[in-house]
Structures are given as C-alpha cells and as structure tokens.
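The complex appears here without one of its protein chains, the remainder shown in place.
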Amino acid sequence: MNRFLDLADLTREEVVDLLALAQRLQDHPEPRALAGRILGLLFFNPSLRTLSSMQAGMARLGGSSFVITPGNGTWKLETRLGAIMNGDAAEHVREGIPVLASYCDALGIRAFADGRDLQADLAEANFSALADLCPKPLINLESAVNHPCQALADWKTMDDLAVPRQGKFVLSWVNHPRALPLAVPAATLHMAAHRGMEVVVLRPEGYALPRPLMDKARAAAAASGGSVTETSQREQALAGAQVIYAKEWGSPQHYGDATADAALRKKLSDWMVRDSWLERADPACRFMHCLPVRRNVAVADEVLDGPRSVVRREAYNRMVVQMAVLHRLLAH
Amino acid sequence: MNRFLDLADLTREEVVDLLALAQRLQDHPEPRALAGRILGLLFFNPSLRTLSSMQAGMARLGGSSFVITPGNGTWKLETRLGAIMNGDAAEHVREGIPVLASYCDALGIRAFADGRDLQADLAEANFSALADLCPKPLINLESAVNHPCQALADWKTMDDLAVPRQGKFVLSWVNHPRALPLAVPAATLHMAAHRGMEVVVLRPEGYALPRPLMDKARAAAAASGGSVTETSQREQALAGAQVIYAKEWGSPQHYGDATADAALRKKLSDWMVRDSWLERADPACRFMHCLPVRRNVAVADEVLDGPRSVVRREAYNRMVVQMAVLHRLLAH
Partner (left out) sequence: MNRFLDLADLTREEVVDLLALAQRLQDHPEPRALAGRILGLLFFNPSLRTLSSMQAGMARLGGSSFVITPGNGTWKLETRLGAIMNGDAAEHVREGIPVLASYCDALGIRAFADGRDLQADLAEANFSALADLCPKPLINLESAVNHPCQALADWKTMDDLAVPRQGKFVLSWVNHPRALPLAVPAATLHMAAHRGMEVVVLRPEGYALPRPLMDKARAAAAASGGSVTETSQREQALAGAQVIYAKEWGSPQHYGDATADAALRKKLSDWMVRDSWLERADPACRFMHCLPVRRNVAVADEVLDGPRSVVRREAYNRMVVQMAVLHRLLAH
C-alpha cells in the first residue's frame, strides 16, 4: 500500500486485513516499528481528532510528526493552476506540497470541499491536484467527499461491538446551524455498503445525496452482498436499525448557496436524534457520530450521554486504525 | 499519584519527596524513563513557559507530546452543560476531553478563570468539570485559582537558593494594565504557607484576596508551622523580607467589572517594584515573579535586571519539577 486515499481502493478482504493489523497493534504494541520515520501533516482546515490522533499514533509507533497549517503560522497556499499570485497566498501548492513531502516519509493532507461547484467537489478536483503533487506515501485526512480514516475507524468500531455484518445501518441526516460538507456522509455510506450492510439513507427532501455517491455505494453493496436505499420516512427507516449514524450535511440541491440551504433547513429542527428515535430500533442498536457534534442541535444530550452512544469509541479507533495505515505505508 | 491538580493535595512531606525526585532527575537524567509515553496538552489560553517546558520536559524523559489549542487550529469547545450548540463552538468538552485523553497517557489542561462569577471561579467550577471528564492522569496547567506547577517550581527555587524554610515571604500586589486572574497569587500564597514560611500579603485597599484563599493558606500554615497575615503598609511588610514575590491580580471586590477595577487601579501606578522597595529587606532578599511580567509597569527594569532577581531560575525550574510530576504519573 502506497496511498490511503479512499476505502474503495481496497477490497473487502484488504479492509479486513488492515483491521486485523490494527487489532494486532492494539494488542501487541510495536513502539519502535516506525523509529526514525517522519510524518508531515498539512491541515488546510481545523481539526481536533485528526490532529491529535495522527501525532499520537505516529509517536506510539516510535515515529515523529510535524504540522503545517496554512494561514496560521504558515502563509496561505494557492491551489489554482496558472494563477497570477498577486493576492493573499504567498506560495503555490506546486512548490509547497513537494517540498513538504521531501522532508517526510509520508504526508497527510486535510483539504475540505470548496463548497461551490458540486461536480468539481464530487470529482475531488482539489484533493486530486494536491495528491498528484506528492511523490511520497499519502494519507487523505478528509477531502471534499471522502474521509477514509473515519470510515475505517467506524468499520472497526462495529466489528469491536459485534454489529452484524449484514445488520441494518441507518445513515440519518441531522440538523446543524449551517451547511456542512459531504465528506463523512459519502465515506460512511460507502463504508457500510462495503461492509455488506443493509444501508438506509434517511434524509429530508432536498438533502438526497448526489447520484454518484449513491451509485458508488450501490456498487460496493453489490460486491459485498449488502444493499443501499434512501427514504425520508423516519419511522420506517429506523425500525429494526442496528446502527443509527447521524450526520449533518448541506443540501446538494443548493450546493454553495448558504441562503437557500438555510431557508430549507429552517423547518427541519426536529431532525435532531432523540431517545424517541430509537424506540423501534433493534434493542442492541448503537448510536454513531464521527464528531464534532453540536449537542442539542444535531443530537440530544440524552442520546450522546446514553448507553447506545459509541462516539468515543469511534474516536479512539481513529488512532488505532491510523496506526495500521501508517504501519502499512511505512514499516518494512 | 494519579493527578496533579493542587499542591494542597500533597502533604508537606510528599512535596519534599517530589522535589527530591526533581533534583534527582536534574542530577541524573533518565532519557528513556517515559519512552513511548504520550502527553496531550490542551490549551484554552495562551502560554510560553508551560507550552515549551511541558514539551521539553516530556522529551527529556523520552516521551512525546501533542498540543491542541481550541480556537487556533482546532475549533472552539463548548463547556456549558446542556448547551444548545448553535453558536461558535463546534464541539463540547464532554466529547473533546475524553477523546483527547484516549489518545494519550496523561493530559495537561490550561483553562483560566471565566472572570465573571467569583464564587464559581473560587470553586474551580470550570476546571473541575473538565477534570471530571478525564479518566487519565491529569495535570493542572493553570486553572481559575490554581497553578500547582508554578507553585512547585517556586518552592524548589527557594530550596535551591537556601531561602530559610521559615523565612519572611512577602507576596505583593503590583500594577498591570488590566485585571488578571487569581491563579498565581492563590497558588503562591498557599505554597509559601505550606512550606512553613512567614507569609505577608501586601496589597492596596480593594485588592485583598478572597477569604477562602486566605483560609486555605492559613490552614496550610497551621499545619507546617508558618503564618499568614495581610496588610497594605508597604514599608512594614517589606522590612526583613527574605523573598518579595510580585504578582498582578484584579480586584476581587470588582470581580468581572473591568471598568470599576480600572478606576481603582488608576491611582496605584506606584505599585511597581523598584530597588527602593528592597532597601529594608533582608540583605539576601530574593525577588520572584512567575512571568510573564510587564516591565516598568509591574516591576522596574532595575529589579528584573538586578542581582536579587531569580525569575529565570523559577522559569527553568518549571521544566524540572514538571519532569518529576510526569515521572511520578507515568513511569513504572
């Protein structure tokens, strides 16, 4: 493995292998496996879990990290090809990325969606351009429509908790003060389908996920024996669910139009997960969320603090699976 | 020892033991004692000494650190219980703290006073809530009314310089452009009393330290054979002093009222330590300050650059004693 950019690049068996490595590292630490190795971390966007868990995971394997945050200690980086750089950005990624890559053994990059052009974001136009500039092992720390480290952590979390491989997985849209990117819903949808689950996307009108994301998940489901459907009928969707995975995202219909999105979501404040949502779910139903989460806007305290919530375990597994990814990329 | 939150949690003998460990680590470095161990550092407020000395101390023991600063590379964290999170903060500490704790072997947290409700700050309402969320060894890197790492460093500094255990220790209020928190005066007052010294709090009218802080120090003094008094009479207070410890703090009478505090301190610009203050002190009198210090507002250049000043040694001892704390929490 030379890059970890998309869980779809791995077969189901390869994912299972990678998770076995994660479990092995959890059970039998290898504190010198990456001694002398250096991880560069380039954050175009803020972070808590990724920033801390990548550094902690690298250190647990004996390696070191450095962090670069354009616009915060480092100048802004230009990404547009052919730009006449007389504005804010002092350096182009065409220099910045290869230079940072030359200092480290693997590079992680977080670069959210531009959030203006849906087609460009679905095509990962921005992240692909950055990835093409990096000749070293590369990790996607969240791009426009992907977050493979989160997806892998969530897969492991379900394995840890013995959630059936073919269980019912409901990805539900939830409310948020503003339109958020499609990265986690896209990655989660695909991951659950890839795992072979009965995936239901529950979302209000106007928030259907873009066709290419649904198609990609359906292809994964077809290969693994799972299924993917979508609905706006909450009760029916949640009945018998073994997992409710809550996530906020902006309306793809009004992509890049904050005003139209705000108008649409104005009536959707009841899309907040409460205990009542879980009444007809499977008795063992787990509540999942990638974090950060807006308490009492997206999810009620009673759910996050209740016995079904596994959000902290998901977050802990971020470090565990990333150690496996780093090990696979860098150990030899 | 599982937490280092307040020097008052340790008996005098336990402090002496901890300082002996600090001295031992200074004399006989243990560069692999914490190999593979990870320290998480969560800074809600800016820092120079704490930020650098914690990382340096951890590295000197062979361990690693990561730093998270909400609002700066990481989003803001909500602290209020039950908050409807539709504002600035993207994540609640109820998720953030346990998640960060899960990545590391010990967590350090800096969280200053809210500075609005004196009773809540005296009760450490905010820091206690954060501490309750951390299941791992925890270090207080400065809270509303405490700064145990500073207090321990100052104790060691006096030991290093052979300041008599029962010497006269004058904690003097000094001027500052604005009202500062009570953390260091509270911790310093208690530390000197805990050490068994003759402690005099010298402060202008309106700046008497809150009763609970004085009571806590008096209890410590009673146990160690010291004493605690307070006065606004500078000459008498400073006569025969073996230590003058300067510190800025806001008026507890006008807590959270910047305007009233500013009006009160307007006439107090002569509360700046000058050489003339030290004329009647003990010939061996030391000048102490926790830093950062406003030169020529709180303390004159002539004092900071003079032979009595030990402020750099105090700062250096921050690293030394923190290494002992880390060793005690994490080595085995």
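Per-chain numbering from 1; labels A and B assigned in written order.
Following the convention adopted for this analysis, a contact is a pair of C-beta atoms (placed from the backbone, for glycine too) under 8 Å apart; a residue touches a chain by one contact, two chains touch by 3 or more.
Worth saying up front: this structure is predicted, and the values here are computed from it rather than measured.
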Among B:87, B:135, B:177 or B:306, contact with the omitted chain is made only by B:177
Which of A:1, A:16 or A:99 touches the missing chain? It is A:99
Where B:13, B:270 or B:305 are the choices, the one touching the absent chain is B:305
Note that chain B touches the chain not displayed via residues 29, 31, 43, 46-49, 51-53, 55-57, 59-60, 62, 64, 67, 69, 72, 177, 291-297, 301, 304-305, 311-312, 315-316, 319
Interface residues of chain A toward the undisplayed chain are 35-36, 38, 40, 64, 66, 68, 70, 72-75, 78, 82-87, 90-92, 94-96, 98-100, 102-104
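The working rule: only the chains that are shown with their structure count from here on.
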Cα centroid separation, chain A vs chain B, in Å, comes to 40
